[in-house]
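Below are the structure tokens for one structure; questions will follow.
A single protein chain has been omitted from the complex, and every remaining protein chain is retained in its original position.
As written, the chain order gives the labels A and B, with residue 1 at the start of each chain.
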Amino acid sequence: MYYLRRILFAIPLLLVISALAFALVRLAPGGPFDRQRVPASPEIERHLLAEYHLDEPVWKQYLRFLDGLAHGDFGTSLKYRNHSVNDLIAQGLPVSMTLGGLAFCFALGIGLPVGFFSAANRGRWPDYLGGFLAMLAVCVPGFVIAPLLIMIFAVKLQWLPVALWESPLHLILPTIALGLYFAGQVARLMREGMLSAMQSEFVTAARSKGLGENELLFKHAFRIAVLPVVSYAGPMLADLLTGSFVIENIFQIPGIGVFLVNSSLNRDYPVVVGLSLLYALLLIGLYLVVDFAYTVLDPRVKYE
Amino acid sequence: MSKPAPLHFSPGQQAWRRFKKNRPAVWSAWFLGLLTLIVILWPLLLTVIGGTFGHAHNPDQLSDAQFAPPGAQHWFGTDVHGRDVFSRVLFGAQISLLVGLLATVVSLLIGVLWGAVAGYVGGRLDSFLMRVVDVLYSLPTVIFVIVLISTLGEWLKQTFAHSPSVQAALRVILLFVGLGAVSWLTMARIVRGQVLTLRTRAFVEASRTLGAGPVWILSKHIIPNILGVVITYLALTMPSIVLYESFLSYLGLGIQPPMASWGTLIAEGVGQINPVRIYWWLIVFPGGVLVLTLLALNFLGDGLRDAWDIKAR
Partner (left out) sequence: MSNCKRAWRFHLPARFFLLVAAIFWLSGCLRHDPPADLTLINKGEPESLDPQIITGQAEMRIVEGMFEGLMRLDPKTARAIPGLAERYELSPDGKTYTFHLRTNLVWSTGEPILAEDVVYSWIRALSPATASEYAGQLYYIKNGEEFNNGKITDPRLVGVHALDAHTLRVELKQPTAFFLDLCAFPTLYVVPRRTIEKYGDAWIMARPLPSSGPFELVDWRLNDKVRLLKNPRYWDAANTKSELIDVLPFNFPSTAFNVYEQGRADIVWDKELVPSELLDVLLRRPDFHTFNYLGTVFLRFNVTRKPFDDERVRRALGMAVDRERIVKKITKSGEPATTSLVPPGTANYHPVPGLEYNPAAARKLLAEAGYPGGKGFPRFDALVYGIKMNEDIGVELQQMWLDNLGLNMELRPLEWKVYLSTENHLDYDISLSDWIGDYNDAQTFLGMFTSGDGNNHTGWKNSGYDTLINAAGEQPDLAAREKTFQQAETLLVHESAPIVPIYNYVGVNYYDPKRIRGIYANVLDDHPLRAIQKIVPAALNK
């Protein structure tokens, strides 16, 4: 029942978001068809606007958009005029998702163990090292780490390809560049989660029951400690799945992250709205998954 | 004479003692203090010393020594226009830190107000305010920021058309207002959570029955008690804002040349990475200083959070 309610509530939320994105992007100065070469006659520009209904009042355009939405049609891109927004998403989303999924696994696969061992060895050198590395990962921006990785592994050592998206080898550097920041965040959250879990009443009760320290760590504390990570994982996955602009640009990966930023810069209204909706949809869906994961991991949590 | 028992210390004093034990946090605080000092003093130093030293280290001074590696004359090397990178990093620090701090303050103001009102008043207003936060959370920030900066930028330009330096200053203001405006959401949620807990505490109830108005309660009871949380999240938000500013400047949307911020300096440096020739100092120094500052801010924030022992409550 709870989930049904959440899903139903998501629908008006999505509508609001679409309206917001719709209006916002039209506020920015400059239009999608401003070009350096002014067409030979103003009629041409008029026709262009008319073809895409941009000369109609905004509310009318929005209704038209909703109508299209009901048929599953997000409209045609104003910049890539032979492609519909659905085309863009169909081509780019799987790529971004693959990259995002890999980066997600990387982030969890490195972040969780590092955080865990940091907490398990609290106060000793693994903790300091792990903590410092995690912090470092969070502090180096993607647009610094990616060129450095390319420089070292692709150019100097020639072990890996410099860019593009064509074989499993091509996946390695972008995954690391994208996942490192999140690995650091996961490690820090995991560590804090473990530390607080180890002191929580739940674990104290278990300890008093005579459970061994290691069993304690693994079974009980971990399940509670991982909760903040799960909380964070939802929006993190949404961000990862919708592509990272910087990484996709630097590695020339055909995902949708590039479209997200460029469509705003190009005032490509349908793409902006379509991608915003997609992002919102993913986020809402993932929040639901996160909430569900909470109930599985922490029996204290119940929803009514 | 034995040491007084910790119970006699106020929460603030307890926090301070815990903080002092956290070495990385203390070092970070020193580092940030030192950095701020250098950043403020350096321009003064240049004007006072003047002469060739001042001239060579003027961050806007073009010279013919393009792409000089680090050396005696230019400690961090020079860039494409022959400008001194050391100076530019410090002047860039001014901008980046200023924008970061002010944006954080803006996000704090909005977030605290929003969250406190929502948490205190409760009921339908709370629901509504938090729904708005949810909706805004679901919007990809990038779109919002681009639109915000372009639109307000245009408006500013039209209103202050005839004084470009005022425009440049206002653009910086626009940037930190814009960044602050997209960063307050978490703060609002945290604050609301804290206020909700506090509201049900006995001393607040007591005040209310005595007839105190909401504003008085907010300012006397609620806000001082959430100060710890707020300061901590301030220190934790600032690094991500500084990072975001450098990201925007890297994209060309933030600080505009010839003003430098770490983001623009790094963007310039990143473009130089290639197999033929590496002007490594153009990225290592600005990037390094950025990373060190972010590290310091993060350690500081962690230290504050551990000191106020927030999670354990």
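As a convention for this text, a contact is a pair of C-beta atoms (placed from the backbone, for glycine too) under 8 Å apart; a residue touches a chain by one contact, two chains touch by 3 or more.
No experiment lies behind these values; they were computed from the predicted model shown.
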**Prompt:** Taking the entire complex into account, which one of A:V144, A:L171 or A:A233 touches the absent chain?
**Reply:** A:L171
**Request:** Return the single residue from A:G68, A:P235, A:P254 or A:G285 that touches the missing chain.
**Result:** A:P254
**Fill in**
Residues of subunit A touching the missing chain are 29-31, 33-44, 47-48, 50-51, 76, 79-84, 87-88, 91-92, 98, 101-102, 105-106, 108-109, 112-113, 116, 147, 150, 154-155, 158, 161-168, 171, 212, 214-215, 217-218, 249-255, 258-259, 265-267
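Note that in this section only the chains that are shown with their structure count from here on.
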**Request:** Between subunit A and subunit B, tell me the centre distance in angstrom, where each centre is the average of that chain's C-alpha atoms.
**Result:** 23
**Complete:** Residue positions on subunit A within touch of subunit B in the complex are 13, 16-17, 20-21, 24-25, 27-30, 135-136, 138-141, 143-144, 147-148, 150-151, 155-156, 192, 196, 199, 235, 242, 245-246, 260-261, 264-265, 272, 275-276, 279-280, 283-284
**Prompt:** Tell me, which parts of subunit B touch subunit A in their complex?
**Reply:** 134-135, 137-140, 142-144, 146-147, 150-151, 154, 239, 243, 246-247, 250-251, 266-267, 270, 273-275, 278, 283, 287, 290-291, 294-295, 298-299, 311-312
